[in-house]
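Moving on to subunit A:
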Amino acid sequence: MLGDGILKGMAETARNFFGSYVSKERLTTVEYPEQRIPTAENARVFPFLVYDGTDWEAGMRCVACQICEKECPPKCIYIDKSTDKKPDYVGKPQFYPARFDIDISVCMSCQICVEVCPFEAIKMDTQFELATDDRFGGLLYDRKELSRSNEYYHAIHPTEAAEVDARLAEEKAKVEAKAKAAAEAAAAKAAAAATQPAAPAKADSSGLAATAPEAASLTDATKPAGGGS
Partner candidate 1 sequence: MSPIFYLLAALTLAGGLAAVLLKHLVHSALAVTVAFAGLALLFLQLDAQFAGFAQILVYIGAVAILIVFAILLTHGSELPKGGVFSHTWFLGLVIAAGVFAVLGWAVLASVSAVPQSNIVPSVTVHDIGIALVGRYVLPLEIVALLLTAATIGAVIVAMHEKERAR
Partner candidate 2 sequence: MITMLGAANLLLANPLFTNLDQIFVLLRNWLVGFFPVAIRPAAGVVLGVVAIVCVFPGLFALTTVFERKGLGRIQNRLGPNRVGPFGFFQPIADGIKSLTKEDVVPFRANAVVHFLAPLVLVVTVFMGFAVLPMGRNMVLVDMDSGLLFFFAMGAATELSVFMAGWSSRNKYSMLGAMRAVAQMISYEVVLLLSAVSVVMIAGSLSLPAIVAAQNQYTGSFPHWYIFTPWGLAGFVVFAIAATAESNRSPFDLPEGESELVAGYHTEYSGFKFALFFLGEYLAMFSLSGLGVTLFFGGWLAPFSFLNFVPSWIWFFGKVMFFIFVFIWMRGTLPRLRQDQLMNFAWKFTLPFTLLNLLVTALWRFMGEGWQRWVVCTIILAAAYVIFGRIEMRRQHFGPRKYRYAE
């Protein structure tokens, strides 16, 4: 019969029309600023810097190794290494970033900086409401704006943060055990105690040195191509 398809369609839309007033599950709309869906645990937007404790400057995990700066594909990270050192989480003196800026207008949220960081110092944030009326200064975040506490990290990525904490605790325990063993050995040998604690630190820095040239060679390889184009 001609026209019955139209009537069927009209009945369907009428059902939708009245149904949307009756049953709430028909309406899938989330009225965003008032209502929010909790972000997924794996969500990632832009990177942030993790610090331990309460003081962001003292507890910052970043040691200004500059791997992320070199690895960053769009080159949106700017790091200045400090001249002095401060103790890191195991109590070893380390450099810290005197300047750590990320231009989030350039950042492409690839998470490579997080992957390459050997110190678990940079992680991905889930905060996405970053609109500002200042295109340049407002989107260039310095280290103070970038730093978030470890508790915040636990709040947004609980599973990942627990793994990281476990790993760090393990490393710290290992370092402490080594130091203890070294101290005991030193006591046993009754040698001078001043030079001994530096041994594990040397091993650490040699590992760092192994990765750094790699990164440097990578950037060297890409540079001529970039310059040519």
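Heads up, the rule we're going with is that contacts are C-beta pairs under 8 Å (C-beta built on N, C-alpha and C of every residue); 3 or more make two chains touch, one makes a residue touch a chain; residues count from 1.
For anyone wondering why these and not others, all candidates are chains of the complex that A comes from, given by their letters.
On a predicted model such as this, the values are computed, not experimentally measured, just so you know.
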item	value
Given options 1 or 2, the chain of this complex that touches subunit A	2
Residues on subunit A engaged by candidate 2 in the complex (per definition of touch)	1-3, 6, 9-10, 12-14, 16-17, 19-21, 26-29, 31
